[in-house]
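A single protein chain has been omitted from the complex, and every remaining protein chain is retained in its original position.
Coming up: chain A.
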Amino acid sequence: MKQDYFSSNNIKHIDYKDVELLRRFITPSARMQSRKRTDVTAKNQRKLAIAIKRARFMGLLPYIAK
């Protein structure tokens, strides 16, 4: 059964500064993982995508890695 990481850990807001957390949801080539892989709810997947994009903009996460 699917288990949402954020709901199970009681995380209401996904912060772009929380790089350690965001790294869990990107591939080794720094691409965002699909919802099929992340197993999070649609709402949290949207929040996650925004947080990753913000972290990329601020140079905390890469847009692409080798």
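In this text, contacts are C-beta pairs under 8 Å (C-beta built on N, C-alpha and C of every residue); 3 or more make two chains touch, one makes a residue touch a chain; residues count from 1.
The rule is short, and it goes like this: contacts and distances are computed from a predicted model.
Enquirer: One chain of this complex is not shown here; going by its UniProt record, which of these names is it: "PepSY domain-containing protein", "Small ribosomal subunit protein bS6", "ABC transporter permease" or "Oxidoreductase probably involved in sulfite reduction"?
Expert: The chain we cannot see is, by its UniProt record, "Small ribosomal subunit protein bS6".
Enquirer: Applying the definition given at the start, please give the residues of chain A touching the unseen chain.
Expert: 3, 5, 8-9, 11, 13-18, 20-21, 24, 54, 56-63
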